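Before anything else, here's the structure in question.
A protein chain is absent from this complex, but the other protein chains hold their places.
Each chain gets a letter, A and B, in the order it is written, and its residues are counted from 1.
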Amino acid sequence: MEDKEFSLSCPIPISDYPKVLLAHGGGGKLMQSLIDKMFRPSFSNSLLAQNHDSTVIDIKASKIAFTTDSYVVKPIFFPGGDIGTLAINGTVNDLCMSGAEPRYISIGMIIEEGFPMEDLWRVVQSLNTSAKEAGIEIVTGDTKVVDKGKGDGIFINSSGIGIIENNLNISPGNIKPGDVIIVNGDLGRHGIAIMAEREGLAFESKIKSDCAPLNGIVKKLIDSGIDIHCMRDLTRGGLSSALNELAESSKTEILIDDNSIHVHEDVQGACEILGFDPLYVANEGKFIVFVDPENANKCLKLMKSHLLGAESAIIGKVTDGTKPIVKLKSRIGTVRILDMLSGEQLPRIC
Amino acid sequence: MCLAVPGKILSIHGSAEDLTRVGKVSFGGIVKDVNLAYVPEAKIDDYVIVHVGFALNTVDESEAMKVFEYLKEMDELGELSEGENK
Partner (left out) sequence: MKFVNEYRDQEASERYSQMIHDITTKEWNIMEVCGGQTHAIVKFGIDELLPKQINLIHGPGCPVCVTSLELIDKSIEIASRKDVIFCSFGDMLRVPGSKKDLLSVKADGGDVRMLYSPLDALKIAKDNPDKEVVFFAVGFETTSPANAMAVYQAKEQNIKNFSILVSHVLVPPAMEAILSSKQNRVQGFLAAGHVCTVMGYNEYYPLTKKYKVPIVVTGFEPLDILQGIYLCVKQLEEGKAEVENQYVRAVQRDGNLKAQEIINRVFKIGTRKWRGIGEIPDSGLVLQDEYIHYDASTKFGLAELVVEEPKECISGLVLQGIKKPNECAAFGTLCTPERPLGATMVSSEGACAAYYRYRKN
């Protein structure tokens, strides 16, 4: 994703209101002005235009998927995205991991008093652009403003609804021994991009977050008719967390090969300097899929044909083991346990 | 102790005697400012071992392959026995 140019001017006159005030969340005129001048025109669609306490949606589907997530990322703006991009893509990705087609999203914002109006406008623009890119609509929302010192700039909660029109049973319970595991690209970019902007560990060259909506590439897989057993997007805790959670839920043993995992050289460089293991670093545009071995090559080919899957690779398999555990075959061929991370990785000196 | 990583010097500011001599060093494409006070002989394109923002030594590229050359020497001496039991 490219850095977006901030070209349109903020609709709230900055000279009058350079910062968000408590009154902007108070339910009165200022709040109405924020909604009418900034939010509504940005997210405009027929559902939002209902302008009611709740939005009524006519859904003709036997199954829907529903998810919620809150976004508290610091820094708010980072190379490759911002809290707005995450709020849309994170929820879109959670929905499509169950095989749903993401459709509708709510945006709840908690803004700290004093948050610059220009920054709010930037975030709103991001929400709008990301929603359009993902092909979903923001249909309802809420705004609160808290006292200065009681928030951290801005927090966003997004809840999403997706429609399931296939008969696939995509869930951890469907993971079977023998399943092949495929990932859609290289690891570690988001976490390193965030770390590089934060805590004085700035690098000269920018590593961009891989934040992206995965519903397009997932739709391609579903439409192909491949029997997808399970999918999981990789977020906090990286590949390791996702695999450990799935091994535990499905009560299976997973074996992955470090030699088949791609990490870009600059991400490797950053990890080496900081002493981080890329397998534990956060991603925001990556997912793993579990399929029967007979379908592995077809699945891999399909994923590679999509922009967000160009570097897809088979990284491992589910073994016959019955104890839930994740094992890693190292670069030198030895096998060890890949455990969950406790706490956050801290840069080390030794 | 101690996480030190080899990186390639892209540019240098300051003279060899200057203790605030700084270089831009690339670690696989990630570029960071590194203090070069302790490697006055280092030049552009040299690789240096960097620990907490300081270059501690230049990598001796002629010695870098010794790990592999040793294996070749062992081959030649015939000390590798494929079929021998452990």
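Heads up, the rule we're going with is that contacts are C-beta pairs under 8 Å (C-beta built on N, C-alpha and C of every residue); 3 or more make two chains touch, one makes a residue touch a chain.
Bear in mind the structure is a predicted one, so any value in this text is a computation, not a measurement.
Contact between chain B and the unshown chain involves residues 1-6, 8, 19-20, 27-28, 35, 37-40, 47, 49, 51-54, 56-57, 59-61, 63-64, 66-68, 70-71, 74, 79-81, 84, 86.
Panel shows chain A; residues 199-201, 259, 265, 268-269, 272-275, 277, 330-337, 339, 342-343, 345-350 of it touch the chain omitted from the view.
Criterion: only the chains that are shown with their structure count from here on.
On chain B, the positions that touch chain A within their shared complex are 1-3, 5, 7, 24, 26-33, 50-52. Touching chain B in their complex are the following residues of chain A: 203-205, 207, 264-270, 272-273, 275, 348-350.
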